[in-house]
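Apart from one protein chain that is not included, each protein chain of the complex appears where it belongs.
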Amino acid sequence: MIIVMKAPTDEQVDLVVRKIKEFGLDANISRGTERTVIGAIGDERKLDQELFESLPGVEQALHIVKPYKIVAREWHKEDTVIDIKGIPLGGKEIQIISGPCSVETQAQMDLSAQGVKAAGSRLMRGGAFKPRTSPYSFQGTGVEGLDIFRKAADKQGLPIVTELMDVRQLDAFLEYGVDVIQIGTRNMQNFDLLKEVGKVNVPIILKRGMSATISEWLMAAEYIAAGGNHNIIFCERGIRTFETYYRNVLDVTAIAVLKKETHLPVIVDPSHAGGKAWMVPALSRAAIAAGADGLLVEMHPNPCEAWCDADQALNPQELINLMAELRGIAHVIGREIL
Amino acid sequence: MIIVMKAPTDEQVDLVVRKIKEFGLDANISRGTERTVIGAIGDERKLDQELFESLPGVEQALHIVKPYKIVAREWHKEDTVIDIKGIPLGGKEIQIISGPCSVETQAQMDLSAQGVKAAGSRLMRGGAFKPRTSPYSFQGTGVEGLDIFRKAADKQGLPIVTELMDVRQLDAFLEYGVDVIQIGTRNMQNFDLLKEVGKVNVPIILKRGMSATISEWLMAAEYIAAGGNHNIIFCERGIRTFETYYRNVLDVTAIAVLKKETHLPVIVDPSHAGGKAWMVPALSRAAIAAGADGLLVEMHPNPCEAWCDADQALNPQELINLMAELRGIAHVIGREIL
Amino acid sequence: MIIVMKAPTDEQVDLVVRKIKEFGLDANISRGTERTVIGAIGDERKLDQELFESLPGVEQALHIVKPYKIVAREWHKEDTVIDIKGIPLGGKEIQIISGPCSVETQAQMDLSAQGVKAAGSRLMRGGAFKPRTSPYSFQGTGVEGLDIFRKAADKQGLPIVTELMDVRQLDAFLEYGVDVIQIGTRNMQNFDLLKEVGKVNVPIILKRGMSATISEWLMAAEYIAAGGNHNIIFCERGIRTFETYYRNVLDVTAIAVLKKETHLPVIVDPSHAGGKAWMVPALSRAAIAAGADGLLVEMHPNPCEAWCDADQALNPQELINLMAELRGIAHVIGREIL
Partner (left out) sequence: MIIVMKAPTDEQVDLVVRKIKEFGLDANISRGTERTVIGAIGDERKLDQELFESLPGVEQALHIVKPYKIVAREWHKEDTVIDIKGIPLGGKEIQIISGPCSVETQAQMDLSAQGVKAAGSRLMRGGAFKPRTSPYSFQGTGVEGLDIFRKAADKQGLPIVTELMDVRQLDAFLEYGVDVIQIGTRNMQNFDLLKEVGKVNVPIILKRGMSATISEWLMAAEYIAAGGNHNIIFCERGIRTFETYYRNVLDVTAIAVLKKETHLPVIVDPSHAGGKAWMVPALSRAAIAAGADGLLVEMHPNPCEAWCDADQALNPQELINLMAELRGIAHVIGREIL
């Protein structure tokens, strides 16, 4: 940590140095013309920025080491490949996870699973518990939906990905053998939920909070990892900005940055980012070209009849067409989609 | 709801009209030179915008009625005054709720409660469960902290305000008689938590999500209200923007807008908004001048020793000075601070 | 335009209708349960939203037709291909425009032009006039720089792209035969500058303002087009958000949206978006995959010695490598890079 002081007295400098030593670190003092800079030498994660900024004479305190550890590539150079019932995520092979926004009926899920399979997707998504802005909107089919989803996916041999919103539902998720648990954008900093999924042995997709910084996102993953579960998949799903034409802005730069900062896989949800089906192909191609390890794409057997987000799902044929383009791009950058 | 269609065929118009009627509403068709506009007449809350936007020929669907009901001033004209152990919030009297960021020790809380009382605050705040960006930071003193807080506040006869992060802690909150439950910014759209506090008979402070729109915030309150608990207090605590000089931007416009849209009280947290103690007086004055019904101010008996957010708490004397200024401003706008 | 009224009196409705008719349009009145909606039928561009919102009883006024005309695809279905000294921009062929951030010396520009040519770029960029945040930073080599640039590019037969900041420099730009005039992000709404370049017969690259909406950007282009110059190229260069890890967020969704809304070409500047050379390949691939018609890439013969933005330029070999990847992606989506 670096502590910048503005024309400090000797007593003020001494107090800062004493505080640094209290935490077991050493101090290096550099007196400049306009500022005095004190460097804390040792494990700076022990030092609290706010504490130092509250001391007299201190203008600012700056961490120079990243606060994340387990998820950081700095300490784990090779890419982590997560095994989902034999399907690898995070290596050379790119995974396109597809399926409807929400579980509606057995027939709809059976059809959806067929569409997923037909397009060549190896994993299936679908929501049984739905976070909705309004308490008066459809809230999901709940545990019954998990049952429907499990049955439909099993017929096609597809592992399932679904969202967990409440710690009290975790047991049901384990009972139905959910293969990948998704933590949604609104829960990225629901720390108690993160701690709980940190204790289970199921891969976790951690969606980025709507206005979460890269650093906050990595720290949210660190919450899960600190509990023992290192099978974490980051999912960029668009960030909130001033633009009103589309729901969110897909942040492709985040893909490149995460691949540099963490060894864990990074996927993208192009459907929620743009919010419109017609934007999905362009956003999907961009995500794969930028280096994403996978996608989470909404596909519905009959989009106009969907109970939720009707205008953002592809139909089965559109998914098939998209997969063909994505295979081409994957090949250009030395990767593959089966 | 208004549905805008671009050069639609008669079949496309018919399909939209049929869908509107399926939900029990009527349709008014207006054919213009460049667009055809269909108005849905009846309770438009039954209609799903995405569903209509997925129909062929539809360019956009727009709600024209606000989606919130119980919390809306449109249906409840007079200001709601919430009674907190005999202390009114939301009427002519403005309440300054103060206390430390987190519960540390009995001695620290006893001193804090004395400071709160000495400054003339009638309610006390303090955190036992702390949402922290890093899993390696101090996470709060937990249930033991509730006990410490309760004892310290009781000695001064102060009702207590503290944050609930996890549905599983709600029983402990009721057991210790927490007088006002705070839902933090990261949980504004933790819908399961909102549903639970909607079932209890304790006033709720609902902080605005860091990047929540006014509409989303009102809908989050509607989740609580829909459960039966109408004692909801909105708390503006700064929003996330591009600016990096300060932690968040205190949105004073939100105060005026909420007072127009809802009958419920609106308070402001100037401490978390700016993130620095020296900004608190200016932000507090602005909030009261803009029409806030109260404040949530951090005060610590010894800020430099605080375990959390050390540089944003006022000391007891600073709080006393601030209260004097705020009384003057309250008087100018026809209100009062006791 | 749609005017939404809340429980209006007959007089209030009459006033709105009268105003609509004053501007030569007709009115359609639809009385609903909670709101009355008045549709204005005719050329709604004549109506001012603010004017109607100031009338008694009006809750909101909404335009339903897009305010842009000449640049809109609605009235001009086919893609516009701009001819830059025989090089097409906006058709099947994608153009990678490269070169240094700023013109420094004749030797540096000669080397740069060789690098541009060697990589297969068909157009060259370089700044003679530089918009800098600080008045104490290097402000560009000015008119002398134009001369240097022209000479260096002519040796390689490359058309040149350079930024115009001040109406008073336009004559110099014409004198040196600048082939494409760039309007920078800070000048996107410098309306007097837009009007001036609307009068010349030179293609214009219009960069998006740092926080400009798609609609504002299209309207800025409409300013140029309204003057008679329809050779406009949109350039997405990253938008300002809350994220601090990278300079700006490259908005790939904007590419797909612009291709839908306008017939004009859309290019991307991956160098300024991320602000770091190591991000440029991923962002470039994403942009081309999303459908961009070209790129504006910084390349410097010796990045560490650049006078400006030293850490965001590729070196000549990196540009060559990037071009190879981009050719592959272009091919997958049915386009080409020569």
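The letters A, B and C name the chains in turn, as written, and every chain counts its residues from 1.
Note that contacts are C-beta pairs under 8 Å (C-beta built on N, C-alpha and C of every residue); 3 or more make two chains touch, one makes a residue touch a chain.
Just so you know, these numbers come straight off a predicted model, no measurement behind them.
Interface note for the absent chain: among C:M1, C:L62 or C:M165, the touching residue is C:M165. When the full complex is taken into account, the listed residue touching the unshown chain is C:Y223, out of C:F149, C:Y176 or C:Y223. The missing chain, though absent from the display, is touched by one residue of B:L51, B:L89 or B:I288; that residue is B:I288. Where subunit C meets the missing chain, the touching residues are 45, 48, 50-51, 53-55, 67, 131-137, 165-168, 186-187, 189-192, 195, 210-211, 216, 219, 222-223, 226, 240, 277, 303-304, 306, 308-312. Taking the complete complex into account, residues 211, 213-215, 239, 241-246, 249-257, 260, 273-274, 278-279, 282-283, 285-291, 325, 328-329, 331-333 of subunit B touch the chain not shown. Where subunit A meets the omitted chain, the residues involved are 2, 4, 28, 30-35, 37, 39, 41-43, 59-60, 62, 64-65, 211, 240-242, 244.
The rule is simple: only the chains that are shown with their structure count from here on.
Distance between Cα centroids is largest for the pairing of subunit B with C.
Subunit A and subunit B, compared by their mean Cα positions, are separated by 27 Å.
The set of subunit B residues touching two or more other chains comprises 211, 240.
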